[in-house]
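A protein chain is absent from this complex, but the other protein chains hold their places.
After this line comes chain A, so read on.
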Amino acid sequence: MQEPLRLLLSDAQAVDSIEFVEEARLARWSSEADSRGLSLTIRGLRKSFGDNEVLRDIDLHIPSGQFVAIVGRSGCGKSTLLRLIAGLDQPTAGHITFGEQTRPEDIRIMFQEPRLLPWARVLSNVEVGLGSQRKSADAKARAEQALVEVGLQEKRGQWPAVLSGGQKQRVALARALVSRPRLLAFDEPLGALDALTRISMQRLLERVWHEQSFTAILVTHDVAEAVALADRVLVIEDGRIANDVTIDLKRPRERGSAELAGLEGAILRDLLQGADGTTDL
């Protein structure tokens, strides 16, 4: 009988308090840290796989430090766009430019699967994220610091196999964060988690984004998640950006508030209309 209650409590503890987020935001505005995020400009981007033209003519500017969510029907090309931004695939036409010179460690991507090495302990898995700085003297210390940020320092010596799905995803987040990236792309990182873990992970994402002020691009199926987290929601349809909604709400946002629900409803309606009757989101 007590199980669900305990779960709730421990999750609430894992999630950080709202004051913390607010503090971090103030710190961010008052320092030069806000120049850390990478701005991004996409011009005339196209991507085809054989005859299948997935993205046609995407134009987009994302300012430094913005939190952008991308929603759209399954198969509309969200992952494709993200992989192009992360440099994992080459565009068929057009180009993607960043505001400044970038190193490989500046751009990180996180997937729906944690993709941890099963044969490496949690800490070594996080060290992988350091990229070319993996051999530096402070590699271990930095990895430990990243684990602290996601609240998993006590799991440093464990094998990934013994972690829960949410914990694995937090290790993957630590691995993505450890190189202090300036742009972080998320491809449905919370898609496989249960509702409660999802909410706690959403708050974690929001907090690290505040603290580290990187530019965040989040692909998600969940419109509620998009409006709760993002400064701006992009709706992709027929390979184009069909809608670009600015979410101008104060943070921290109250889940279930009328404003969020209203925005969510508007975006959902928009998506369903574009779906030509099929409601397969």
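One rule holds for everything that comes next: a residue touches a chain if its C-beta (ideal position, glycine included) is under 8 Å from a C-beta of that chain, and two chains touch if they have at least 3 such contacts; residues count from 1.
Methods note: contacts and distances are computed from a predicted model.
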{"item": "Listed names \"3-phenylpropionate/cinnamic acid dioxygenase, small subunit\", \"Sulfonate transport system permease protein\", \"Dehydrogenase\" or \"Tryptophan synthase beta chain\", with the criterion being the UniProt name of the chain not displayed", "value": "\"Sulfonate transport system permease protein\""}
{"item": "Among A:I96, A:V128 or A:A224, residue touching the chain not depicted", "value": "A:V128"}
{"item": "Among A:L117, A:A141 or A:A261, the residue in touch with the chain that has been omitted", "value": "A:L117"}
{"item": "Touch criterion as defined above, residue of A:I109, A:A146, A:L190 or A:V227 at the omitted chain", "value": "A:I109"}
{"item": "Where the unshown chain meets chain A, residue by residue", "value": "86, 88, 104-105, 108-109, 111, 113, 115, 117-120, 128-129, 131-132, 159, 161-162, 175"}
